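Dropping a structure here in structure tokens format, bear with me for questions.
Removed: one protein chain of the complex. Kept in place: all other protein chains.
Labels run A and B following the written order; every chain starts at residue 1.
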Amino acid sequence: MDIANYIYLSALLFTIGAIGVVVRRNAIVVFMCVELMLNAANLAFVTFSRVHGNLSGQVASFFTMVVAACEVVVGLAIIVTIYRSRRSASVDDASLLKR
Amino acid sequence: MSILTTLQLLPLIGAIVIAVLPVGNAKLIKQTALGFSLLVTIVSIVMAFGFKTSESALQFTETRSWISAFNINYAVGIDGMALALILMTTILVPIVFLAGWNESENGRWSVKVFYILLLILETMMIGVFAATDVFLFYVIFEAMLLPVYFLIGGYGVGERAAAAMKFLLYSLFGGLLMLAAVIGLYIISTNQGGGTFDIAKLSELRIDSATQNWLFLGFFIAFAIKAPLWPFHTWLPTAAKSATAGTSTLLLGVLDKVGTYGMIRFCMSFFPDATKTFTPAIITLAVISILYGAFLAIGQKDINSLIAFTSISHFGFITLGIFALTSQGLTGAIFYMVNHGFSTAALFLTAGWMIKRRGSSQIADFGGLQRVTPILAWSFFLAGMSALALPGLSSFVSEFLVLLGSFAKYPVAAILGTTGIILAALYVLLAVQRSLHGETPATSSGIPDLNLREKIAIAPVIAVLVVLGFYPKPVLNVINPTTQTVMTHAGVSDPVAKVAK
Partner (left out) sequence: MTTSTNLVYLIALPLFSAAALLLLGRIADKWGHIFATLISATVFVIGAIEFFAMQGRTGESRAATQKIFEWISVGTLHVDASLLLDQLSICFVLLISGVGTLIHIYSIAYMSHDHDRRRFFAYLNLFIAAMLLLVLGDSYLNLYVGWEGVGLASYLLIGFWNQKPAYATAAKKAFVANRVGDVGLSLAIMIAFTQFGTVTFAGVKESASGASAGALTAIGAMLLLAAAGKSAQFPLQSWLGDAMAGPTPVSALIHAATMVTAGVYLITRSNFIFDASPMAQLMVVCVGAITLLFGALIGTAKDDIKKALAASTMSQIGYMILATGLGPIGYAFAIMHLLTHGFFKAGMFLGAGSVMHGMNDEVNMRRYGAIGKVMPITAATFGLGYLAILGVPPFAGFYSKDKIIETAFNAGGIKGILLGGATLLGAAITAFYMTRVIVLTFTGTKRWDENAHPHESPFLMWAPMAVLAVGSVASGFLLSSGSALVNWLQPVVNEHHEHHTEEFLPPMVVSVMALVVVAIGVAFAILKYRTVPVVAPQEVSVFTKAARKDLYQDSFNEAVFMRPGQKLTAGLVTTDYKVIDGLVRMVGWVIQTSSTALRAIQNGYVRSYALIMVLGVLALVTAVWLVTL
């Protein structure tokens, strides 16, 4: 098994996710891109776990999933709240911290 | 428990007691504060009687472990210099309370907060002179800024917030340099067998001269800002202009002495070589301070900034005396610290009463006060005479000792400093003439003279100035051993008279 391919795929997914976070305005899409980045990392973890033959990487990816799940709960709640008050899911509209 | 610890705890207990008193009862709060401060005065006088002038070692020492990982201790102990300064502090505080009985009323916060701040400040003022652990000293040195910051910013007049901020940032900057130097000292002591912050042990370190120079500057700049020495002085007039009379008294009378005290206690004993290296430069700065402060004082229109600039001039004298390193110069300088405390107190308090009565701090707004308020006028006049070092008042003894002591080693500096007495006459007499003499303007005609409370407040200050002027011996006896210790440590002796008998 050539780990390089897995790593390339992981890096590609991560980059797509990162670009998505930076360029997209819809909060839901941004959120999905964040998930993409997390899962790209998970892929890398699992790959290395397989290569090194121990379970640490898989355990780490479980952690990531748990964190991602929590994040989804909190994040979606915030997005929904913002959407309710502002009738928009665009992150550019939520720039209140500037003031 | 050493009496010094008791002395520090008492005002703190006072602050706690005041904290639980009802906010509304301002009178009770004031009386409690005054009571505690008087108690401190009494305890400090008792302590002074227990002080042995024959011993040159530190007395009333106490050491308790504080942060054992870094060998930091709560360590206190005093010599003659510290005793004199602590006594000055404990005598001045109740006078400030009494003189500024009502100056807490128009503050941003309640009367209660004012007195809590002042009592905490008193604890720290005693602690800073008593500390024999450099880290403890540093902590108090910095922590003292906070009560003063709130006192100026919360209870001052005019642009009080800006003045308080300037004071705080300026002092913090100096403190930061000092912190670096303190850490440097600790590291050096670790390398030489056992890290310590104990002053006595640090004085025994062997430090190469390049390092000494850097560490010396770290300490010295902090103290020069505190003292303040030209050109680090600009925070002082701003602060004095905005602070209440009582705060100014404690700020210039006591807190600024930490600067000159630190020069003797730390700069000279830790870094004898660097002291020699920098002495010519410091003497120059001192002389500039004397003349610059005097000229600026002549040019001031605000009475509080005038007093602030006279202090800059006087701190120049003190610094000159310290770094002349002769027994007359050093003793004179230490005695000057005490006298300047009382002299400035007299000036600020009387000026404060004048300002309060007239509603303006511009000298031009006064005039003819001698006819209207003779006792206030006399008090201000005597305070002015003390500022120009009239013989018979204590400041003369110290100023003359400083000049006499520095003449033998630095004649040019002493001659220039001596011309400062002409300028002193000018700035005092100009202010006296403009505020006390001449026709009384209609705006000042109805103002009342000092009331009993104010008379009681100013009388001890003037009494101290007069008594120590005629009979300075008790204080000089207390100070002389310190002078000898410092000179022995620095390895210098007095110049010998050229023509021996």
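Here, contacts are C-beta pairs under 8 Å (C-beta built on N, C-alpha and C of every residue); 3 or more make two chains touch, one makes a residue touch a chain.
These figures come from a predicted structure and were not determined experimentally.
Taking the complete complex into account, B:Pro391 is the one of B:Gly24, B:Pro280 or B:Pro391 that touches the chain left out. Checked against the full complex, the one of B:Ile207, B:Val254, B:Ala414 or B:Leu450 touching the unshown chain is B:Ala414. Within the complete assembly, residues 166, 169-170, 231, 233-235, 292, 295-296, 298-300, 326-328, 331-332, 368, 370-371, 374, 378, 385, 390-392, 396-397, 400-401, 403-404, 407-408, 414-415, 418-419, 421-422, 425-426, 429-430, 433, 436-440, 470-473, 476, 480, 483, 494-501 of chain B touch the chain that is not shown. Hidden from this view is one chain, which touches chain A at 18, 21-25, 30, 91-92, 94-99.
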